[in-house]
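The other protein chains are all here in position, but one chain of the complex has been omitted.
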Amino acid sequence: MSKLWAKGYDLDKAVEEFTVGEDPILDIELVRWDAVGSMAHARMLAAIGILTPQEATTLCRELARIVDLDNRGEFAIPIELEDVHTAVENHLVHELGELGKKLHTARSRNDQVILDLRLYMRDRVLAVGDGIGGMVRELIDFADTHRDVPIPGRTHFQLAMPSSVGLWAGAFAEALLDDWELLDAVVQIVDQCPLGSAASYGVNLDIDREMVAELLGFRCVQNNVLYVNNSRGKIEAMLLSVCAQVANDLSKLATDVILWSMPEFRYFSLPPEFCPGSSLMPQKRNPGPFELTRAKAATVQACLFEILEIVRPLISGYNRDFQLTKGPLMRGLRTTVACLEVNRLCMERLQVNRDACLEAFRPELFATDRVLDMARKGVPFRDAYRQVAGALDQMEMEDPVANIRRKTHTGATGNLGLDLARARLAEARKTLETRRKRWQGALTLLLDAAAPGADPAIP
Amino acid sequence: MSKLWAKGYDLDKAVEEFTVGEDPILDIELVRWDAVGSMAHARMLAAIGILTPQEATTLCRELARIVDLDNRGEFAIPIELEDVHTAVENHLVHELGELGKKLHTARSRNDQVILDLRLYMRDRVLAVGDGIGGMVRELIDFADTHRDVPIPGRTHFQLAMPSSVGLWAGAFAEALLDDWELLDAVVQIVDQCPLGSAASYGVNLDIDREMVAELLGFRCVQNNVLYVNNSRGKIEAMLLSVCAQVANDLSKLATDVILWSMPEFRYFSLPPEFCPGSSLMPQKRNPGPFELTRAKAATVQACLFEILEIVRPLISGYNRDFQLTKGPLMRGLRTTVACLEVNRLCMERLQVNRDACLEAFRPELFATDRVLDMARKGVPFRDAYRQVAGALDQMEMEDPVANIRRKTHTGATGNLGLDLARARLAEARKTLETRRKRWQGALTLLLDAAAPGADPAIP
Amino acid sequence: MSKLWAKGYDLDKAVEEFTVGEDPILDIELVRWDAVGSMAHARMLAAIGILTPQEATTLCRELARIVDLDNRGEFAIPIELEDVHTAVENHLVHELGELGKKLHTARSRNDQVILDLRLYMRDRVLAVGDGIGGMVRELIDFADTHRDVPIPGRTHFQLAMPSSVGLWAGAFAEALLDDWELLDAVVQIVDQCPLGSAASYGVNLDIDREMVAELLGFRCVQNNVLYVNNSRGKIEAMLLSVCAQVANDLSKLATDVILWSMPEFRYFSLPPEFCPGSSLMPQKRNPGPFELTRAKAATVQACLFEILEIVRPLISGYNRDFQLTKGPLMRGLRTTVACLEVNRLCMERLQVNRDACLEAFRPELFATDRVLDMARKGVPFRDAYRQVAGALDQMEMEDPVANIRRKTHTGATGNLGLDLARARLAEARKTLETRRKRWQGALTLLLDAAAPGADPAIP
Partner (left out) sequence: MSKLWAKGYDLDKAVEEFTVGEDPILDIELVRWDAVGSMAHARMLAAIGILTPQEATTLCRELARIVDLDNRGEFAIPIELEDVHTAVENHLVHELGELGKKLHTARSRNDQVILDLRLYMRDRVLAVGDGIGGMVRELIDFADTHRDVPIPGRTHFQLAMPSSVGLWAGAFAEALLDDWELLDAVVQIVDQCPLGSAASYGVNLDIDREMVAELLGFRCVQNNVLYVNNSRGKIEAMLLSVCAQVANDLSKLATDVILWSMPEFRYFSLPPEFCPGSSLMPQKRNPGPFELTRAKAATVQACLFEILEIVRPLISGYNRDFQLTKGPLMRGLRTTVACLEVNRLCMERLQVNRDACLEAFRPELFATDRVLDMARKGVPFRDAYRQVAGALDQMEMEDPVANIRRKTHTGATGNLGLDLARARLAEARKTLETRRKRWQGALTLLLDAAAPGADPAIP
């Protein structure tokens, strides 16, 4: 077994450990993508005459076996093989001899890892999209169910004006729907096929980059071969900047819930099976999932920052530094998807204590409504404001439920516009499903064609 | 003159200075947006009967005068008035008496500043778009002019394979075009009208939010009133995450140019009027604009992170912390636009020293082409690789120009695909112009209707 | 008037504006430091024979006049002169003719700006130290005054065990004292005299760097001339990393106070003259200074990261990028000092509502104390824990004041160790005063010697 660039000298052990780093662990996530990417590459090499159709088919069958091994958790990457690309090529050479050595024609590892990561990101976009979609639906349902539960609206943490649980949950649904629009734009950029850049400068062979793109279900080829390499880390950062938005939204939601779950408020409560306890204090039931959601937002942003800063000082073309963008990319995506899933579960089970919400109301919450009542009757606003400010102790309570129902302008407590959010959700999901179908359809075709007994001529 | 919330006590002076902060300076950029936003608000208040049509017209005329004053640099914001909203209301009360006190009906300063910033961002998006557009066109032209100038392609800073000035410039054109796609998605999110959220919880008046949105040329109303406030900082960060991408692209370009301008390379040179000198060393001509572009990328990213971190810990609804997002937003946008403009100027004047580029070629740059020649003839790639690796000292020079012309697969040096980039640029510009027309058209209507002698019934 | 490096060509106007940037504004803070630094340089040039004693004295007198002008706010830096160094040299040439042109011998602007910033940082360290000192004293006094006011201690925002206002305030005093230890280490690094590095590589003159260091009151010379330039931004980041700690401490304090000032808690309240109001809601009194303190912590951290990221990609020696570290350095320091001052004022006036604190107590806060009572009597801790957990509804109230007084182990509510904190404060202040005396003493000597009528031979 040997490194792809072996040429008669060995790396110093400490240097090897330093340079290989976490790759053997992180790359496990890339095995399937490396294999299917290689299948498309093999088909293309056959199409332009570098491989015979039979050679391509043999390679594809063995690559499909690697996918199978990986599905069963049986494909390992030993440290001395550095990375997934080397492990796959060594496997092929071991199983297929000379033929295995031909597959790398017209590509480099840089090329491969960009393709692998593009396929990985495409796949994770589906998970992020599903996560956002599930959470948004939960939030809309939650808002609908609790549309008439009033809570004190706050600004500056102080009592402001009447609000509602419906308004609160609806706000987060719309935040995440905006994030989804951003995700949708990033997907278009992710969904370009990079293969064919080689070391960043193309090759002196008539490779058919459009064919590879089509076999893998990409929207298009990413054109300029140097840009392919320059976009390493850049596109990752674009994707993580969406994750940072999602994570910040969930962090705000968590911050709200933690506050409203304090015994002094009790607007919300989580069932015990969502609340870890204390090793010392027997009475504790802590809002652990929400606290960690808050903290994980910092993690996601640190991942974004790490990638932006790794790539910022680099000259054009491949640089080894790119290797270190894999860790934060995977960590950032994994964290975001986990937060979406757990928060959906939590929202599903979050109890609203209507009585506690109603008890929280105080007359001052209606002061502004009184000012506007006066303004409606012709008192100049600023005068009405000062008049009410001077008589706050005479402010009277109002029925909070009636109050929030009566505010019916666009987006107010009595007119949440949840149908609008539902329509946006449906639209976003439709787009996602179209993409999922195109991407998974292409990969299914590739894998089917490599199945034992399949017609080697297809595709 | 007094604060909008004055009610019989004064702020401690040190606290006032601390809380007012940079607002009187930063808000100068918002005067025009505060005035036109207030014009739309006044028209809407008339439409729902809070103001008479004549009152609305009078207010609009005075607000148009404020726009004029601001155009001449004559509208100031004294520190004791805190911010642009107070300065404008005080001006109106001073000029129009009682009527001036009515305008604030159904809105809060939070509401106003979000609208002002949304209008400001919408305007700056045009500047960023123009900046990207100008730079992309320059890069495409530069790539076209120098498509046949070979330079050594690098990976790991070491010699890799033949590249070209055309490939290099084209890579940056495509990077910025991808940024533009992201910008386009963010614009959709920016282009929602926030007014009507009041303190974050709407009002007990039948305000017509759609009318305000239309008068100001917005794509739609931003629905949920709590989300309007929760999106403060969030949308700013979305916009700056595009700027961070642009700034990183320009930083990479600058890093390349600084390197290739070293006397040991001389591929590029800048004319002296772009190069500041040294106070001590008489011979120095420094690539100042590029060094600062590199550094300013760090500034833009710091602005993004400052905003993300300011808003992350906040509960729902308005919090004073939002005030501090204005500074980094403006600094980030200003820096990005300046970098785009100066880099376009620099690219316009950057000289390519063809002779230096040609002299830089060495035989090892062709080693990979030799390996692939062998692969084309049937030698397994990995064997060919090892064979060439073992005989590097016998590698022969090739004509670099012929070499780069001969690589004609998609996106390679002989097939840059500049037409594709040109088409994307044209498309992006068209979309931007449509938006510009809608936005500026709406504002022109508003201002025209407020001109002396205009029919007060319109719009 | 002309640039120091003028040699027959002019900078493109757009490039000039881009490269000069904020310098004419930021550098106003450096005028006095540039002048006194130049006085020391002039004295040294005289000592090694480049200037005559009379020339040095003439230069020093004019430089002292610049300090006077600056004290009166009358020394301006026009944009075409780029920076403070050019403005000062031009002033000298204008006033003194040929002699003014001699002062720059053996130094460069890079050299000068490093010295100016070192003197500026040294001065700001005094302000940060004073700010920490004032705040710590206030916190200790506050802790002492309220040592017997119990408040519910929280973990996870939930009720945990009895705490006290004294414990709370004492925690922040100790946090800031730890920051001061870090500051003290950074001061040692700041307090090295950089002058003499010239362009980063020294000069071919026998300059006396020790003399300059002594004249300016520095602890020592910063030895390696290349390191002098490489440390630009580095030492700034060290100083800001202390500020980031201070800002985070104050942010936590602010976060606590904002929470405990909510109407549902009312443990704390701020007097009205510290609370800005709302333009819409007449009842609002907002904890503005604390909200802004929370947000400004993000600003300080962004300043730290901006500097770290600006310098990270640079090769050794001066690079123009350093220019952009001035802005975040000054912003970070100014913000930190302002937060310390305003928070001290706020703590001075923060009211503790003892009744509200006492009413907040609930039986579950004593659960852990019960478990430990049982453990003291021999029940294995984990069994006692489970027993109490099973009977939480039978938990009885205890007198909170007696409870907190009874906990007397080191650092507990009944044994705050404020004397220890007082001793650390006194020690820290003594060290600071020693430094202040050395630094200010040296500068006073320099200025006195330049006064009209002073003996030109001294120092």
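Residue numbering begins at 1 within each chain, and the chains themselves are lettered A, B and C in the order written.
By our rule, a residue touches a chain if its C-beta (ideal position, glycine included) is under 8 Å from a C-beta of that chain, and two chains touch if they have at least 3 such contacts.
These figures come from a predicted structure and were not determined experimentally.
Participant: Touching the hidden chain in the complete assembly: which of A:Asp68, A:Glu264, A:Glu341 or A:Glu398 does that?
Facilitator: A:Glu341
Participant: Please pick, from B:Leu99, B:Ile132 or B:Met161, the residue that touches the omitted chain in the full complex.
Facilitator: B:Met161
Participant: Taking the entire complex into account, which one of B:Ile151, B:Ala169, B:Leu226 or B:Leu259 touches the absent chain?
Facilitator: B:Leu259
Participant: Pick from C:Leu119, C:Leu216 or C:Ala237: which residue touches the chain that isn't shown?
Facilitator: C:Ala237
Participant: What chain A residues would touch the chain not displayed?
Facilitator: Touching the chain left out of view, chain A contributes residues 3-7, 9-12, 14-15, 18-19, 21, 85-86, 104, 107-111, 198-199, 255, 272-274, 276-282, 284, 286, 288-289, 291-292, 294-296, 298-299, 301-303, 305-306, 309-310, 313, 319-321, 323-324, 327-328, 338, 341-342, 345-346.
Participant: Which chain B residues would touch the chain omitted from the figure, given the whole complex?
Facilitator: The missing chain touches chain B at positions 155-161, 258-259, 261-265, 278, 280-288, 291, 305, 309, 312-313, 360, 362, 364, 367-368, 371, 385-386, 388-389, 392, 395.
Participant: Considering the whole complex rather than only what is displayed, give the residues of chain C touching the chain that is not shown.
Facilitator: Residues in contact with the chain left out: 4, 7, 50, 89, 93, 98-99, 101-106, 110, 153-157, 160-163, 167-168, 170-175, 178, 181-182, 184-186, 188-189, 196-210, 221-231, 234-235, 237-238, 241, 244-245, 248-249, 251-252, 255-256, 259, 294, 297-298, 301, 305, 308-309, 311-320, 368-369, 372-373, 375-376, 380-383, 385-386, 389-390, 403, 406-413, 416-417, 420-421.
The rule is short, and it goes like this: only the chains that are shown with their structure count from here on.
Participant: If more than half of the interface residue numbers appear on both sides, call it same; otherwise different. Which is it for chain B and chain C?
Facilitator: The interface is built from the same residue numbers on each side, given that over half of them are used by both copies.
Participant: So the centre of each chain is just the mean of its C-alpha atoms; given that, what is the distance between chain A and chain B in Å?
Facilitator: Inter-chain centre distance comes to 25 Å.
Participant: Need the CA-centroid distance for the pair chain B / chain C, whole Å please.
Facilitator: Each chain's C-alpha centroid was found; their separation is 32 Å.
Participant: Counting only residues that touch at least two other chains, what does the list for chain B look like?
Facilitator: If we look for residues of chain B contacting two or more partner chains, we find 4, 7, 104, 198-199, 255, 294, 298, 301, 305, 309, 313, 319-320.
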